[in-house]
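Here the complex is missing a single protein chain, while all its other protein chains stay put.
Chain IDs A and B follow the sequence of writing; residue 1 opens each chain.
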Amino acid sequence: MSQELRRRIYDELDKIRLIDPHTHINPLAPASRTLADILGYHYYTELAHSAGMPRHEIERPGLSPREHAGRIIEHLGPVENTVQYSWLIEMLQAFFGFQDDRLTKDNWEAAYDAANEQMSANDWADQVMERSKLDAVVLTNDFDDPLDGFDTRRFIPCLRTDELVFHLARPKVRERLARRTNLPVDDADTLREAISALFVHFQSHGAKACAISLPPDFTPQKVLPGRADTAVRELCQRGTDADPAQQRAAAHFVFWTLAECCVEFRLPFDLMIGVNRVVYESGVYQGQDLFDSRVSLIQYKELFNAFPQVTFPISVLASSTNQELASYAWIFPNVVTNGHWWYSNTPTHIEHDAAARLEAVPRTKQIGYYSDMYRLEFALPKFNMYKRVLAKILSERFVIDRSWNEETAIALGRQVLRENVERIFAIEA
Amino acid sequence: MSQELRRRIYDELDKIRLIDPHTHINPLAPASRTLADILGYHYYTELAHSAGMPRHEIERPGLSPREHAGRIIEHLGPVENTVQYSWLIEMLQAFFGFQDDRLTKDNWEAAYDAANEQMSANDWADQVMERSKLDAVVLTNDFDDPLDGFDTRRFIPCLRTDELVFHLARPKVRERLARRTNLPVDDADTLREAISALFVHFQSHGAKACAISLPPDFTPQKVLPGRADTAVRELCQRGTDADPAQQRAAAHFVFWTLAECCVEFRLPFDLMIGVNRVVYESGVYQGQDLFDSRVSLIQYKELFNAFPQVTFPISVLASSTNQELASYAWIFPNVVTNGHWWYSNTPTHIEHDAAARLEAVPRTKQIGYYSDMYRLEFALPKFNMYKRVLAKILSERFVIDRSWNEETAIALGRQVLRENVERIFAIEA
Partner (left out) sequence: MSQELRRRIYDELDKIRLIDPHTHINPLAPASRTLADILGYHYYTELAHSAGMPRHEIERPGLSPREHAGRIIEHLGPVENTVQYSWLIEMLQAFFGFQDDRLTKDNWEAAYDAANEQMSANDWADQVMERSKLDAVVLTNDFDDPLDGFDTRRFIPCLRTDELVFHLARPKVRERLARRTNLPVDDADTLREAISALFVHFQSHGAKACAISLPPDFTPQKVLPGRADTAVRELCQRGTDADPAQQRAAAHFVFWTLAECCVEFRLPFDLMIGVNRVVYESGVYQGQDLFDSRVSLIQYKELFNAFPQVTFPISVLASSTNQELASYAWIFPNVVTNGHWWYSNTPTHIEHDAAARLEAVPRTKQIGYYSDMYRLEFALPKFNMYKRVLAKILSERFVIDRSWNEETAIALGRQVLRENVERIFAIEA
């Protein structure tokens, strides 16, 4: 009974057209050109490396895409159990007519060629979006991205601000800022003007959010004007040689300024909380970051209180922070739960975390899922994974445990999967 | 099979008469007088506020109960998914013949009137207790409560001590203490005498426990007599201007003294661990507190070792602390697991936490549930929620997974739901 019910609910959820509220898609090359693009996703390279593939096998220069793909596939046997591997197989089956349930040395080249053929179509990205029922995706743009040459209603800009907050001491970052804004920055006021100019630029190009990822020890705080000014001046003069305390103060000032701009420009501020960068120093590209689960949203108390006008869609890296997230979203009007991030983006963690949110956070304040993808092909298997878990929760915890009717359960699913994304990010569908 | 089994076990659990071991019931007005009393419960006001209802809409003076109820109901649409909303509907159905599954602008006034009619009966509180199978409820009394005018065998006093530990610096608190005890307090010895007098008063009125809620950073410790004396003297002289270190020392002294009194007066000491007060400063009444899940029971090591004669029923606010709680209760004879508190009082967390306790903590050392309610009507839906989860755990994890027979499983349920409450709090049923 329960499995049929789950299937019926899944089938209805699967009809919903989607807006993906957080991706790393390059709008000028949104889809893969070969299977190597897909296999180069850090989930495959890092898992293959973790299971024994030397990094140099795939990071040496001059490898052709086919060689690159072949080398990774050769090392995927040990990761066939992972859900990330299942994304790959589901994608191959859905898009390229793949019939098997694993890639082997015998079948991969045929799969590679079949994929290439389809991917060579001029409208391949459109095909992927259509088959994936994707109406639009939200990007993650560098602060100096010109945002030119693509349809910003389909590829919706989002201002990524990690570099501004954490790496402003680097001369290159300040140079890029100067080039984008044509504004000189040498103190707190001019920095604020430059940041404001970025918001003007982004908003005029249809941006719908500001976003940042944050380490576990970051605690936003308002910096007094004089203190901020001293810090920014030192940063501009001494760069990465600036006193670490000054660099921290400058980071706090920039972060707070971003929140102020979110008020002024009426943008949500996506906070992705909890990542430690470059923990595994010899890891493959994008496969070096991890986390410390000892983080608390109490660190954001001052911020949430100071900015009632800003909506903060929040992702947490550790599932052990999920109860805090659900509780803070249940109390703070401006806190919204946002998807299942990275190391928490696996069925066991999604099931626990989504169930806890669905039963305690107002349904209008939950963004169910985003793919975090770099290539369009990944939306389909990732959203399908989420929809399967969501169907399980809705059937078991709402229809069976709480006697909801199926229609109401499906409507709840639709709201967190689609409607809230539109409303919270003010996206006109 | 599993759902029928679960239903059979639930039906047996549902026959058990209850003693609710922790509530905030006012024994002089234990039941609601209008639906506004029910809707004024902080779960509804804070969730409605979180979903968009401005605080002033319900906190302005002069609102009639009907207006108050109407305004909250108007904003409940976005929280219909929550389990807290389901308590409301189940209560309306069970007590007032409500036939729908949600409150709307079309049906709420009829529901309001129907509720009012029933609530106007002289014996309404008795009716609620009878229909809820409630034999008695444990209260949470201010330390200066006269404890007069009610049947203390049905409404069992419990000495709440938060103010004594954390707010003794406030002149009003010390004045209330002086008025209740007729004892002058100006140093550690006289403070101890006054506290002891409170215990005498409470015990003579049938109190069965001492209770306190504690912030995540509190670590009980014994304070040397001279140090305690200095601290209390400064507190009495300078009030809230006293040095914070002195205030902390005084808090530790009072807490330790309470534990000593629990030895002397043979009372359990309920510890509710992990709440941060007033995190959301503009939140509605009682809707401002949250938590930091970075707390450990290792902070209570000194206390548990120092007071083997005192039973500590312990509630933790964060589900991530539950494994520690279960483990400390498995090792320390004086540690008992106590219910599912506040932000952990939702089905997903209860299921995980109760399952972990039931399979590793001696069955005599588990208090299954308390309602934490302010009005009697809430016992029914809250205990029903718990009984449903308990029936699920007993059927799936004991009868199916461990081949228990149903009778033994039900007996385990009865023990944690009722028998342990009687025995641990020495309540004569």
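Everything that follows uses one rule, which is that contacts are C-beta pairs under 8 Å (C-beta built on N, C-alpha and C of every residue); 3 or more make two chains touch, one makes a residue touch a chain.
The model shown is predicted, which means the values in this text are computed figures rather than measured ones.
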Item to check | Among B:Leu358, B:Met385, B:Ile410 or B:Ile424, residue touching the chain not depicted | outcome: B:Leu358
Item to check | Options B:Phe332, B:Tyr370, B:Tyr386 or B:Phe425, residue touching the unrepresented chain | outcome: B:Phe332
Checklist entry - In the full complex, which of A:Ala110, A:Leu224, A:Val279 or A:Ala429 touches the chain missing from this view? => result A:Val279
Checklist entry - Which residue from A:Thr82, A:Ser196 or A:Gln299 sits in contact with the chain not drawn here? => result A:Thr82
Item to check | Absent chain, residues of chain B that touch it | outcome: 1-2, 294, 296-298, 301, 304-305, 308, 320-321, 323-324, 326-333, 352, 355-356, 358-365, 397, 400-402, 412
Checklist entry - Please identify, in ascending order, the residues of chain A that touch the omitted chain? => result 3, 46-47, 49-52, 78-84, 86, 276, 279-283, 287-288, 290-294, 318-320, 343-344, 346-349, 352, 388, 392
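Assume only the chains that are shown with their structure count from here on.
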Checklist entry - Distance from the CA centroid of chain A to that of chain B, rounded to the nearest Å? => result 39
